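Here the complex is missing one protein chain, while the rest keep their positions.
Let's turn to subunit A:
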Amino acid sequence: MNSSSPTTETDYIRSTHHEFLAASEKALRTPSLQIILGQLGDTLGQRNRDAWQQLPNSDLVRQRARQIKDDTLANLHEHLQTLEISVQARGGQVHWADDGHAASKIIVDLIKQRGYSRVVKSKSMTSEEIHLNPALEAAGITTVETDLGEYIIQLAGHRPSHIVGPALHLSAVEVAEILSQPAGRTLAAERETLAAFARQELRQKFAEAEVGISGANFAVAETGTIVLVSNEGNARLTTALPKMHIAVMGMEKVIPKLADLPYFLKVLARAATGQKLSVYTSFVTGARRAGETDGAEEFHLVILDNGRSQILGSPLRESLFCIRCGACLNACPIYRSVGGHAYGGVYAGPIGAVLTPLYDGLAANHHLPHASSLCGACQAACPVKIQIPEMLVKLREQMHDEPTLKNGMESFAYRMWAKTLKRPWLYRLSTWLATRTVGRWYRKSPWLKKLPGKLHGWTKKRDFPAPAAARFRDWWEKEGRHGS
């Protein structure tokens, strides 16, 4: 991940960065983004609630999905080995990648060895994580994203802003401007026109491509099946037309049995987009067989660690349950204020605030575990009930144990706070002082916009509650006792 800090207003949309505060401030000042983020909760929220209501005992189905993930992780190495055997039995090849660099190298080598140079890709967060596109480009391999949102942001040079809707931050007018360039003419800012242009343009790319690269929503160990879920159908074209199919997946995507799959399918689309099922769910089991006229002739599966084994053996293991539905983003008041680019990494929103520090280092991403109100909306929305707030708190704890992240002023303030709380006379004195001074001055507003001196750091990004004009114990003496 690059550490470049954003300099211009929109740089944070293009490059990965560690400037959560600066980027979120810019996002808050972008009216078009604010309008779209405002619609996110309204449109998806209601649809999601309706879809969940039509699944009786949805809570138990989510529990089962969670249980399968937990059981699988307990013996992950065994399931990965079973997956390897199954894939090989169907003529496919499995490749093991310790990190993103290794994964990219495996993929580039596979393509170059065969003299191929044209790749179509269906949407995959894992390939974003390993920065696959720049690696392919550097090797002289032409790569076209085929998911409409991904295609748009690839042309614009943006990073995805949402796990499910990567181009969510753009208006139809902006999309029209972006697509008008390859079109060589001015396209109307109408969704149908834009989608029709993309269809026609991408058909051509599909017809020419030698290699299709996909992610994997799930991989079934028992059968060696890669499961791909999409609404557009580009994942189907990616796996049906080119000569070679390479799927790249994080190792936690494996599930033991085909029979485990329906529980995930029943919750994934509901959580993501409020559908009962996504339009297309494809089970790809190996390469094309004798007599078949479509499907890739060669199948490769790249299994990625990239820090996941570190997480697997830690208290934050549960973050590996994530099935990348994006529900926690849609539910999160912070995401809905600042959008996905502010988070700086590949994964945005509450789960991104957990994953990015884990994959990319806590010190560099120390703002992210604090970019949460811990309101619990993310956990309530999660189809596998990941306890995201609890994990954010754990990350905050870890930060306290890391000396490089300690803030001297903050530690001093907390020490003083602790001393005050332990001495009743001191506590009484300080509350008396606070109400007599600041409390009386700030009667009009319950919020302080700016704290003095170093404490200003707190109020730079949020307001501080002003002390009340009277202490509770004084009020109680005077009024409270007569109440009952």
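Details
The rule is short, and it goes like this: contacts are C-beta pairs under 8 Å (C-beta built on N, C-alpha and C of every residue); 3 or more make two chains touch, one makes a residue touch a chain; residues count from 1.
One rule holds in what follows: contacts and distances are computed from a predicted model.
As stated in its UniProt record, the chain not included in the shown complex is "Lactate utilization protein C", which appears among "Lactate utilization protein C", "Acyclic terpene utilisation N-terminal domain-containing protein", "NADPH-dependent 2,4-dienoyl-CoA reductase/sulfur reductase-like enzyme" or "ABC transporter permease".
Although one chain is not drawn, the whole complex shows that of A:11, A:70 or A:177 it is A:70 that touches it.
Residue A:199 is the one among A:49, A:199, A:400 or A:415 that touches the chain missing from this view. When the full complex is taken into account, the listed residue touching the unshown chain is A:286, out of A:286, A:389, A:439 or A:467. Against the chain not displayed here, subunit A makes contact via residues 36, 39-40, 43-44, 54-57, 60-61, 63-64, 66-67, 70, 73-77, 80-81, 90, 96-98, 102, 146-149, 152, 165-168, 170-172, 175, 191-192, 194-196, 198-199, 202-203, 207, 222-223, 225, 231-234, 236-237, 239-241, 251, 257-259, 261-263, 265-266, 273, 275-289, 291-295, 303, 305, 309-310, 312-315, 317-318.
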